[in-house]
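A selection of the complex's chains, in situ.
First chain written, first letter: the chains are A, B and C, and each begins at residue 1.
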């Protein structure tokens, strides 16, 4: 039932954002036959972050846009990742702060037992702060769900 | 006032955990004259995670253990990082889950303007799940504070 | 001081929504001389759910609209019911989700000791999900307060 050390889906999602120029990372994911996408979103509204990640995941066929089941899995992964970003309540502009984020979505089979099936990881990394250039610090979030 | 792209304190704290064998990462931190430490903690009690990070940061002189001001900065950074790990409420055993975490604490000056002074970043990465071997997935958290 | 098993106010409020065609339920409430109303509301904004329940309770004389004391009791019951619906933070559109709810408000004396006086129960039942037809699952909430 254990996580396969070489196929850590959360770490993969995180390194896609943190090691932008690491070609090996992309190769490893391709070799594993995992699906993933990355993107960027800046907003004072949390729902725009949710929408940006959902749209990217659907357009890149990471999830099947016609199955609620898959949208449900992705949605909860995004909200969990947003908890790491907001560290308290999932609020941005309503408490006068904004984010500039890169995101990645990875879908694959991280467990040694193949019956554990596919999981999805959403990672967000960037800055959070006041709506003033430079008045911001880094932030990260990761959400993982079975799909 | 901007963050210095080459001295991102949060990314540094995260990569210390995700790229364990990356020697360059340690070199970069040493060259920047930043202070940091890493450690591990597994527990069903959030206060043990807090204590493990605090103890390591004090023992490695990342913070001055005699100044409440520094302990206060560190404490809030730890709790913020725990929000990313727990994605909701900072509870572990009380809702029947446990964590196995690596942690890093980095102290340095990430802003181009030197008057922005020192900041502290706490990163947590590992697994969270049921108190059953293998019934767990990855999790991450990052807290950043001025010090 | 015990709850009267035959006059469970929360269960009454819930069954008004779940057993829509149960005539006996309405009879029981009328016989007990309890006051109640039901209604429907669909929205991406939590404050519209609050307003819909408040308006129905006032228009149906479940609470006295001129007494803040009664409005205060009702408000907290609504917010508590919304916690069950949102399971985390009382947010809808701001995290890109919407609800379609039926609601009931019941006012009566559920305790054997008549000195315990009147209480109010607010129940919400329906669906929550993405703002896309069918991408939703059921949800429920119940809030109870002394009045």
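A few remarks follow.
The rule is short, and it goes like this: a contact is a pair of C-beta atoms (placed from the backbone, for glycine too) under 8 Å apart; a residue touches a chain by one contact, two chains touch by 3 or more.
Bear in mind that the values here come from a model prediction, so they are computed numbers and not experimental data.
Here 3 copies of the chain are placed, and the complete complex recorded in this file has 6 of them.
Quick note on the criterion: only the chains that are shown with their structure count from here on.
Interchain contacts link the chains end to end along an open line, per the touch definition above. The pairing of chain A with chain C is characterised as different-residue: of all residue numbers used at this interface, under half are used by both copies. Chain centres here are Cα means. That of chain A falls 20 Å from that of chain B.
Computed centre separation for the pair chain B/chain C is 43 angstrom, with centres defined by C-alpha atoms. Chain A and chain C have Cα centroids lying 36 Å from one another. Of all residues in chain B, those touching 2 or more other chains are 88, listed in ascending order.
Contact residues of chain B toward chain A in the complex are 1-3, 8-11, 14-15, 18-19, 80-81, 83-88, 110-111, 119, 121, 123, 125, 127, 133-144. For chain A in complex with chain C, the residues that touch the partner chain are 45-47, 50-51, 54, 68, 71-72, 75, 79, 82, 89-91, 94. Chain contact summary for the complex, chain C toward chain A: residues 88-89, 91, 93-97, 129-130, 132, 134-137.
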